[in-house]
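Every protein chain but one is kept in place in this view of the complex.
Residue numbering begins at 1 within each chain, and the chains themselves are lettered A and B in the order written.
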Amino acid sequence: MSLLEVRNVSKSFGGVHAVKNVSFDVKEGEVFTIVGPNGAGKSTIFNLISRFYDVTEGSIKFDGNEITSLKPDEIAGIGIARTFQNIELFDHSTVLQNLLVGRHTKRKTSFIENVLFTPRVRAEERAHRRAAEDVIEFLDLHAYRNKMIAGLPYGVRKVVEIGRALACGPRMLLLDEPASGLSVEETQDVAYWIEDMQKDMGLTILMVEHDMSLVTQVSDRVLALNNGEMLSMGSPEEVQSDPKVIEAYLGVEDVT
Amino acid sequence: MEVVQLLLGGIASGCIYGLIALGFVLIYKATESVNFAQGDMMMLGAFITLQLTNTDYWNLPFWAAVPLAIAIMAVIGYGLEALVIRKLFGQPQFAVVILTIAIGFVLRFIAGFIWGHQPQSLETPFTGINLRFSGLVIGLDEVFVIGVTLVLTLGLYLFFAKTKLGIAMQAASQNQLAAYYMGVPVKLINGIIWAMAGGIAAVAGVMFAARGAIDPSMGLLGIKAFAAAVIGGFGSLPGALIGGLIIGIIEPFAARYGAPGYSQIAPYALMLLVLVLRPNGLFSQVQSKKV
Partner (left out) sequence: MRIHFKTKYDDDINLFEDGRKLFWYVLLVVLAILLPFIFDEYLLGEAVNVLIWAIAGMGLMILAGHTGQASLGHGAFLACGAYMEVWLQNKGVPFVLSLPLAGLFAGIVGAIIAIPALKMSGIYLAIATLAMGVIAEDVIILLEPYTGGIDGVYVEAFTLFGVEIDRYVSPDKFYWTCLGVVIIVTFGYANLLRSSTGRAFMAIRDSEISARAMGINVARFKTISFGLSCFVTGIAGGLLAHYMGAFNYEAFLILISIQLLLMIVVGGMGSIHGAFFGAAVVGFLPQLVTIVRETVTTVAIPGLDMGIFALILITIIVVEPTGLYGRWMKTRIWFELFPLARKDMFRRNKSYLKTERMK
């Protein structure tokens, strides 16, 4: 069954078409990757799904419900969590606090209860903490638990981004270039985590990524975009060998 | 006739607000920080001129004192940037806001310490000289204020639009790091900008002093000039002047025709209205961040 249905979606910025008539489905439990050269519209699609942009045309359904009229802060609540390509963590908080912010949608207490710190709040804090510790355990972040984000190395921040999204307890995870700027070893870790998230946690993952080795290793299906248009869709091998994709990446040699 | 008279007075004081606002905009355009001490720099410029030219002090000729005061204020502006503001290079806007507020307090204290807190008047060649046109009385000081402001705004506008240095200054504000890599001497440019702001503050101070008494707390006028800058759009030099004129003209009319007690609210209320309707100012330059 399809968890996410994107139908004939277009987005234009003042006459410039960033995304043109794109349709695809992401099945429950699948790792679906969008690839394409810079400016192909990959991040735009992410921003459309996470509602930072409004669609110009088309529909996006999550779990059967139309989401194109939701506000960006309502997306996490329905079970979609995302990471950011250029790391948007809360710099002046600790790793633990960042993960706990991820639990925001699960809170059940009002701000007045928070100020009074009633027993209910304490119980909730314990539950949040347990969930955050699970994420710390999974991503091996123990050493950084109480460290400020501002002083952490790039690779760790990248992992915390994934962790914060995981802490939201999502059904679908949007990973925006999770391996960009990472070393080969770190990229390998990301690949293992993605496999574990898919197999053990049963998460559906939609990913934008440039690193083709990572893409072929973890993806079930791949969508290639160029200039905002769909170029090719299928298994990683199919897409990689598609002449249209090769043309978009390498250009055609004009043989006369 | 009365309306024309009010209008003229309004335009003249509007020019002064416009000039202070010009100082804000100048620094904002180039460094993207706001100098909350601009009003106090104007006050200092006025007092330095007073020190140079008044008969009780050094008694220099007015036309020698003004350029000298402008030069001194330019040096002070450059010095402030080089010694203090530059230390915050790359820090958030907020830190610079607080820092310049503190600098304003210090300038006010220094001026109070040197020149006392009693209001004083600057002696100018055109004080009290009026031109009369068929029942209309125009002070020579008003003509002077309006003329100088127009010339200065036009000059600065051309400087930013046409000269290489002006364009480099704008580039530096958009992305300091990138500008630095492209060979723009960012630090030097920030220093020059602050020197220019100091010079403009001196001009504004002289013009303000030409029309009334000055005391160390007159820098609070800067708050009204914020209204001018916001109404005109924070990044636009001609906008600053237009904003200043709007504020300057509204004031005497609100005082004359408005209900007593309400009239002094008018400039601030207008500014708040602008901010509510256009939360990032008219001619907004804030774009949504790409993620």
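Convention: a contact is a pair of C-beta atoms (placed from the backbone, for glycine too) under 8 Å apart; a residue touches a chain by one contact, two chains touch by 3 or more.
Predicted model, so just to flag it, every value in this text is computed and none were measured.
For the chain left out of this panel, the touching residue among B:140, B:167 or B:223 is B:223. In the complete complex, the residue from A:5, A:25, A:88 or A:195 that touches the missing chain is A:88. By the touch rule set out above, chain B reaches the unshown chain at residues 32, 34, 84, 87-95, 97-99, 101-106, 108-110, 112-113, 117, 173-177, 216, 220, 223, 226-227, 230, 234, 261-262, 264-265, 268-269, 271-272, 275-276, 279-281, 285-291.
Contact between chain A and the absent chain runs through residues 50, 52, 71-77, 81-82, 84, 88-93, 96-97, 100-105, 107, 109, 111, 114-117, 121-122, 124-126, 128-130, 133, 150-151, 164, 168.
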